[in-house]
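Only a single protein chain was left out; the remaining protein chains are all shown in position.
Moving on to subunit A:
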Amino acid sequence: MDMLLQVGYLITAILFIMGVMRLRSPATAKSGNLIAASGMVVAFVVTLVQYHSFSWLWIGLALILGAIVGSYAALKVRMTAMPQMVALFNGMGGGAAALVSIGELHSQWSVGVSSAAASIAALLTVLIGSISFTGSLLAFAKLQEWVRGRPITFGGQKLLNGLLLAVALVLGIMMIVSGGPHALPWLGVYIVLAALLGLLLVLPIGGADMPVVISLLNAFTGLAAAATGFLMSNNVLIIAGALVGASGTILTQQMSRAMNRPIHNIVFGAFGQVAAGAG
C-alpha cells in the first residue's frame, strides 16, 4: 500500500487515541473532540488522494449532502434530544459498515474470488452492522416517541431471537463454505434476519435504559468497522473500530453500573419486569 496513506493512517490513529485521552477529563474534553475530528480529516484527505478513481460527481454529492444533513440535524436538535441523535448517527455508521461489506462481498462474489477470511469478516460486519442500524433506528424512534417508549414484549421473544441468530449463523457458514453469485439471494435473507434481530433486541427495552443500549450499539458499530478493516486490509479501520468497540464495551458496563444494574439485566430485564408487573 501507498506510503502517504499508511503514514496518514498512523497519524489518524495517534490523534484518535490522544483525543479520547483528553475526553476523560471535563477540562480537556472539548479539545479532545477537536483532536479526534482532526484525525478524521487526515484519514479522509489521504484516502481521497489514494483512491481518486471513483465517480467524483456521485461521491461528491453523497459527501456534501451527508455533511449538510448531518450538521443541520445535529445543530437543530434540542439539547434534551441528544441521546437519540447519538443513536441515529450511530445507526448510520452501522448501516454504512454493513453496506461497505455488502458491496465488497457482492463485487468479490461476482468475479468468483473471495477467501474464507474475507467472507467471515464481511458476513460478521453485515450481521453486526445491520443489528446496529435497525436497533439504533428503533432506539431513536422510541426516544423521539414515534414508537411507544415502554418495553414491548411478547411470549417466546428470547426463543425467537435465539432462533433467528442460529439461522443467520448457519446461513453465514453456508455462504462462507460456498460463496459466489448463486449465494446472493441468501445474502439478502441474511441481511433481513440481521435487521430483524436489531429490532427485536431493542423492542423490549424501556426509554430510561436506552442510553445504555445506545452505548452497546455504539460498541457494535465499532466492531463492525474493525471487521470491515480486516475485509479491506485497512489498518485505520481496524484500530479505530477496535478502539471504539473496546471503549464502548467498558463504557456500557460503567453506565449500567452507574444505574446500579448489571448489563444483562438492562438488555434482557424487561421480560422479568413484565412478569413481575403482571403477577
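The rule we apply is simple: contacts are C-beta pairs under 8 Å (C-beta built on N, C-alpha and C of every residue); 3 or more make two chains touch, one makes a residue touch a chain; residues count from 1.
In the analysis below, contacts and distances are computed from a predicted model.
Of the names listed as "Multiple sugar transport system permease protein", "Stage 0 sporulation protein A homolog", "ABC transporter ATP-binding protein" or "proton-translocating NAD(P)(+) transhydrogenase", the one that matches the UniProt record for the absent chain is "proton-translocating NAD(P)(+) transhydrogenase".
When the missing chain is restored to the complex, the residue among A:Leu124, A:Ile205 or A:Ile238 that touches it is A:Ile238.
Against the chain not displayed here, subunit A makes contact via residues 12-13, 16-17, 19-21, 23-26, 29-30, 32-33, 36-37, 40, 43-44, 47-48, 50-55, 58-59, 61-63, 65-67, 69-71, 73-75, 77, 79, 82-83, 85-86, 88-90, 92-93, 95-97, 99-100, 102-104, 106-107, 110, 117, 211, 214-215, 218, 221-222, 224-226, 228-230, 232-251, 254-255, 258.
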